[in-house]
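Sharing a structure with you now.
Missing here: one protein chain of the complex. Every other protein chain is in place.
Our next item is chain A:
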């Protein structure tokens, strides 16, 4: 018996070459050794790997010679029967041997074929890619798409989703997003200023609508009390500012084209520029409009102003121009050195502050009573109010009465005084005094009197007394007239006129008004000046001998503000000499959002006791309820 071995080799053209050999005998060896019947030049094959033996019954068995296994029909084994009729496939390393029966001779046939290349490098390699990083790193296209989509989802889609979710909360003062992260926070271009810090996660508190620039309405949702309009009419404001020039003009044009109108709160109050406190308003902000505003806004009542040192109009104090009943009428008048104001009193500062006259003498006689021991001082009468900003009105009872006494009677050690400020009561008191009283009884009318012989003298005295008693009440009118006339208590200080009612004895006292604030458009704080002497500014007080002299200083002249205050950058007029200049920008006295209080100042520059109005921005955080 014999085996037929067919070795198949491949030509480079791909054509097969078959080299058949016949192996005589009942044993067929397979191995790398060239002496084997089936020689497999394959390093994965043992020199003598396996052998096929024909059994006595004619069937074939394949078995490993060593311990090395081989594969039969894809399964690893060391021994297996073979049926050439049914066929089988043996695998040794990179070779495959198919077992079949030769059609002509009927002999078992072993067809040997190399199926694996000699080495890995001999296999097909795509020369264009093997030397590149392809397959070792994620592809550029792939990662480009991944990164781009990741960024778009996290920083575009997600924030828009956040916006849409909380959209109904916009413009609602009492509603807030819940705490925590909201994706549109990643859009914030920078931290909010300290005042708005707690709005940080609540973009829609200000950005109420998509693609619409922040509106004033959004600001006013919270700033209900402290955003007083400087100019209610936005178009006037813009006109006052004038047309922008140069690059600013370009910016305005672009901003308008992109639906970002000028003149909104946020034009000046820019946000997202750092977590600091809001800075003080720069002089430039004011001067932009107010410098030469008359030429742009013809009908304005305001004078042009640019720098306090060089370009500021004269002050216009609010002075009492007359009385409407008991209420004073005020009028603004341009300050001049000789400006007068009639407050109804005859008080003269010069007399009272003199160091040589009777008043000073009286002070010297009462050491310890007054602030100084040689003459009256300002503070003997003028007391500052609780904030120290201004002075309380002078009160007659506290400041005048110690000298200008209204006593008219003494009962024991107690003095009875006339009621100040109420002429009718004065008259009534005096009438009552004379009605209820009597003249002093002459001593000789008492029972114990020594008698001159004869009744005539006594009778005469009695008759005189009886007449005196009879006419005593009528002396009241005399006293009333005396009080209200020259030399009388009232007349000393007040202007008294005829023409009053019967109740006031036919007299009227001109009402008195005290002006508590002269400059309403600018802010003046006496406390900030308490290191100065009063006379430094109120220079004429000691010499003023006219009650109507206005002792309030103006912008310039002796004691005027420009004596110390220079412009924001230290500018001053050539005619003014300043010893210790104080740089004063607009914001020192003026506020954009004007109210009765002090101008807004950053917290660090702020005096502790100055009341500041702040926004009611502390809105409650509610869990979001969406309709």
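Keep this in mind: a residue touches a chain if its C-beta (ideal position, glycine included) is under 8 Å from a C-beta of that chain, and two chains touch if they have at least 3 such contacts; residues count from 1.
By our rule, contacts and distances are computed from a predicted model.
Undergrad: Looking only at the UniProt record of the hidden chain, which name from "Carbon-phosphorus lyase complex subunit PhnI", "Ferric reductase like transmembrane component", "Cysteine desulfuration protein SufE" or "ABC transporter permease" is the right one?
TA: The chain we cannot see is, by its UniProt record, "Ferric reductase like transmembrane component".
Undergrad: Give the residue, chosen from A:143, A:321 or A:543, that touches the chain omitted from the document.
TA: A:143
Undergrad: Sort through A:191, A:473 or A:597 and give me the one touching the missing partner chain.
TA: Of the candidates A:191, A:473 or A:597, A:191 is in touch with the missing chain.
Undergrad: With the full complex in mind, choose from A:63, A:101, A:213 or A:394 the residue touching the hidden chain.
TA: In the full complex, the listed residue that touches the missing chain is A:213.
Undergrad: Could you pull out which residues of chain A are in touch with the chain that's been left out?
TA: Here the touching residues of chain A are 32, 34, 41, 43-44, 46-47, 66, 68, 93, 118-122, 125, 127, 130-133, 136-138, 140, 143-152, 155-156, 159-160, 163, 184-191, 203, 207, 210-214, 247-248, 250-251, 254, 258-260, 270, 273-274, 284.
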